[in-house]
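The structure appears right after this line, and notes come after that.
Note that this complex is displayed minus one protein chain, with the remaining chains in position.
Per-chain residue numbering starts at 1, and chain names A and B are given in the order in which the chains are listed.
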Amino acid sequence: MSAVAAKPAAGGAINWTAMAVGVVMFLILMGICYYFYPTGLMPLLLIVVGGVMIGFGVHFVPVGGAPAAMGQAPGIATGVAMLAAGGGLAGLFGGAWAAAAGQDALVVVITGGIGGGLMMAITCMMVNFVYVFGMGIPAASGKVANDPITGDSQAEFKSQGTEGHGLPFVSFVGGVIGGLFAGAGGTLIYLELLEVYKAALPGVMQITAAQVLPIAISAAGMFAVGMFLVNAVLTAYNITGTIEGPHDPKFKRWPRSVVASAVASALCGLVAILIVAL
Amino acid sequence: MEHIVFGIGITALTGALATVAGAAEDTESNIGSQGDPNSQVQLAPQMGFLHRIFNKAVAGEPPAYGLWCCLGAGFAWAFMAMQFNAVLAIVLGSVLAVFVQGVYATTAYVGRTASLSKFGQPVYVDILKSMTTVTMAHAFIAIFATVTICYLINTALGHPFPLPLLGLIWGIALGAAGSATGNPYYGKERQYQNQKFGAGVPISASGNIVRYAEAGERNSLDNGWFTAKIGGSASGICFGLIVFLELWRTILFEQIAAGWGAIVVGVLIILVFTVIDRYIEVWARKNYGPYTEAKEASS
Partner (left out) sequence: MTVKVEVIEGGIPHNKIMIAGIVSTLVCLYLTYLNVLTSTEMFSFFGGLAVIAALIWGSHTIKVLCSYGIGTGVPSAGMIAFGSGVIAMLLATKFGFYAPIVAAVLAAVIGFILGYVSNNILNMKIPAMVQSLTEMAVVGALTLMGFAALITGGFTFAGLTTGHVTVMGMTLLTHEQSFLGGCLIAVAFLLGAIAIQHPFNACLGPGWQQDRMLMLTAECGFLSMIAAAIMSFALISTGSAIISLLIAIIGWVYTYKEYMVLSKRDAAAWLDAKPIPEVEGH
């Protein structure tokens, strides 16, 4: 099906035809939005930015999956989609709170990002705490010889028969950056949907702005969670479940995820905006 | 001023509740072998190591706790909509959510074990009876504490999200924090007590989990007792810190410089944790030392 001549063997390659189709689909979805609900175009664009931030950010989160729980692989021992969701939704919580307090949109989004980063910073620190003081195991990466940030050599700290364990400093930083991106992205989606609903729902439902507020908040919050999960799971598929952080070779797959997240977010965002347009 | 003092009191209370919730969550999931260490419990019979460990793989901890807490919050919301007293509504909601959790636990254990019949792993009815009730007890503590946090955040601190959505968010965060912190301690330290201390489990040893206890055969209550001492309390501190610091920075600094105050404080807290993490890492490298000489590490 692919027109690319040299068919790649590994799952890491980029399918350019599909990428082009993805970009075209993205433009079509934008066009549909412009046709039915022109005022929704700018919010939809920002929703896509939020979705791409989630998809890109999840690549930073160091997740080892099941082997990490036995100290066989570096990273955090849980599923990538749900760990990112934990961090991102904690950010969404903070962002929504700031939005309710009437802060500036930029402040709201950054607050959401910091909330996600804070959650990941605490979690990553406690992971290393348990590894070092609970199990006596130092952190070591399996994918690189030296930590790209601190320059610490990794290989000799890797215990026999494993691919590494714990969170080297670069993975910690990756976790925090991932939390920042995920939290800010989720908050941006929530904020844009909330603005759309707050502006349009009173007219659609024939009620006052005060009455519409609980519905707007709930719907925007629920959709932000739903779109967050879609983007996070797509990214989890992209990295096939585990990644060590920004130094992992799998990190180079991010362009695929950016296109995928853009299409998925444009699609879901369009449908969510059409609720007030139709 | 009074408003801020009230907010700080609520923040402290939610932080304490979150600590309890985190500790209970991790202990519950370790008794049930939920989350990533579950893969070894599942693998052991295939390697010929039959065991008496509870194997309740409902889902990963974050989605599972997302459901339990969201369900508890949803029930509590419904009861409050029926004009129930808030405390009664939260307790009743948590009890009903725990009922759902218990049913899922039994079907998961029976289903997984029945699918392993090829390797001769039997279903133990006594395990089902004694472990399920203990996990339900721990799950009740975790759910009740989390739903109470959500209620306080919603009612006393004025967060705009309705109770069930807050339950979803904090339930997933609780599961993420608890599984991230607690899983290695159960997976490596307890399941593979027979392996070398202070090193990861060699991949070749996978499936050879410890199946015998100080006296008799090990069951999952022994695992809960063991992991509660570090894994559980560390998870509790992790979730407690998350909830407390997130609320604390918002309550105290939200009003400063139109929201930038909370952001600056958040960045500072992240930097503090970065320094602590780096200190722990360097401390471990210095004190535990490398496993092999550096020159052999070229491979």
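Just so it is clear, a residue touches a chain if its C-beta (ideal position, glycine included) is under 8 Å from a C-beta of that chain, and two chains touch if they have at least 3 such contacts.
Bear in mind the structure is a predicted one, so any value in this text is a computation, not a measurement.
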Among shown chains, those touching the left-out chain: A, B
Sole residue of A:59, A:143, A:158 or A:256 that reaches the chain not shown, by the stated touch rule: A:256
Residue, one of B:161, B:186, B:226 or B:273, that touches the chain absent here: B:161
Chain not shown: contacting residue from B:2, B:126 or B:214: B:126
Interface residues of subunit A (partner: the chain not displayed): 1, 8, 11, 13-15, 17-19, 21-22, 25, 65-66, 79-82, 205, 207, 211-212, 214-215, 218-219, 221-223, 225-230, 232-234, 236-238, 240-241, 256-257, 259-260, 263-264, 267-268, 271-272, 274-275, 278
Subunit B residues that touch the omitted chain in the full complex: 35-36, 38-39, 42-43, 48-52, 57-60, 63-64, 66-67, 70-71, 73-75, 77-79, 81-82, 96, 100, 103-104, 107-108, 110-126, 161-165, 167-168, 211, 217
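Here is the rule we use: only the chains that are shown with their structure count from here on.
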Between subunit A and subunit B, centroid-to-centroid distance (C-alpha), Å: 22
For the subunit B and subunit A complex, residues of the former touching the latter: 35-40, 60-63, 158-162, 165-166, 168-170, 172-173, 175-177, 179-189, 191-192, 196-206, 230-231, 234-235, 237-238, 241-242, 245-246, 249-250, 254, 258-260, 262-263, 266-267, 269-270, 273-274, 276-278, 280-281, 283-285, 288, 290-294, 296-299
Touch list for subunit A against partner subunit B, complex: 65-72, 76-79, 82-83, 85-87, 89-90, 92-94, 96-101, 103-104, 107-108, 110-111, 114-115, 117-119, 121-139, 145, 150, 152-153, 155-169, 172-173, 176, 214, 217-218, 221-222, 225
